[in-house]
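Read the structure below first, then the notes.
Of the protein chains in this complex, all but one are displayed in their positions.
Up next, chain A:
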């Protein structure tokens, strides 16, 4: 094995990039004018370009391998998770011996072993741990995430980072996502093209069961499992937090749900379903991840080299029946709280309480804010934290919004999980 060396060119041998060089040596009919065929583009790709991969899971493993093979040599990777047995059916940089270890570290190590001369710098932690200066060092950012929250955070951070005076502050964001046989890849040029937040309403609504169904009239095995996790666990275990990765905890939920199901003559509570419901498991397979990761990496390669036009801007794959794909330009939303600038008009009844408004904000497809805090001008309407402020503003929950905000007045919504403010213009019916 060739030793990894700080000098990125030292371990290159003749023919190493044979196939990639076919694309980089000469311009083609579709290459952009800015394309500098030959040494210049190769030097940028292999010696100067710095790329960040967020997520070292199903997509992340594929993305890292693809980037390394196409010639990116300075790759950084962030992931906060450790390896689980159920990752091994697709996260091919991990082996059974790696279970329990941080994904970012194991993935980086594996890539450097397999593809000599590539430097992968791992960070085992959250994307929120890093500041703008950190993100500014990269040329391109590729995301392979399974969390909407994390995507919204990085998207908003990159949009906020754009400084019109400094073109280097605009970082192309390539985002991939998969679910079973379906997936999508998109290119986001922060502030220029449609951002992640612009398309929030395209997400499926998460299944939620009404509490009264769970408590009083269960009909499905899922209702029994929800009863065990949402109502029985806190009642029986008090302060002890439910750990969905702990097989003993899942076992307790399974047995509790099973007993309840028997009582109501409901069939179908299984271990696998219990786990699926409480962890909100999404099916994941290697091949869909491979297609989406490859699309993301092709775009990263095209952006880095200008060797071909890149995706504008949304690629959708549906592999459930045959192979169907569709590419379209997703458009910016004027009232997007991240990149739009205009406030969002909402019309509510004069009778609505602040609590009802908050409920709506949590549920609304194009907003989806967990635990929002509300203010109007300098007036605090309701704050979720710190506890003193929460206590002080809590009485407002029962007040009517119309008592606190005039017709056409603006309300600013914030949430600790999201690095942006949403402004609403409230109108009454």
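What to note about this one:
Simple rule for what comes next: contacts are C-beta pairs under 8 Å (C-beta built on N, C-alpha and C of every residue); 3 or more make two chains touch, one makes a residue touch a chain; residues count from 1.
To be clear about the criterion, contacts and distances are computed from a predicted model.
Matching "Synaptotagmin like 3", "DNA methyltransferase 1-associated protein 1", "Ribosome biogenesis protein ytm1" or "NEDD8-activating enzyme E1 regulatory subunit" against the UniProt entry of the left-out chain gives the name "NEDD8-activating enzyme E1 regulatory subunit". Only one of A:37, A:192 or A:220 touches the absent chain when the whole complex is considered: A:220.
Of the candidate positions A:116, A:340 or A:419, contact with the hidden chain is made by A:116. Checked against the full complex, the one of A:134, A:181 or A:352 touching the unshown chain is A:181. Contact residues of chain A toward the unshown chain are 1-2, 13-20, 22-23, 65, 69-70, 85-86, 88-90, 92, 95, 113-116, 180-181, 210, 213, 217-220, 264-266, 272, 275-276, 281-287, 290, 298, 308, 320-321.
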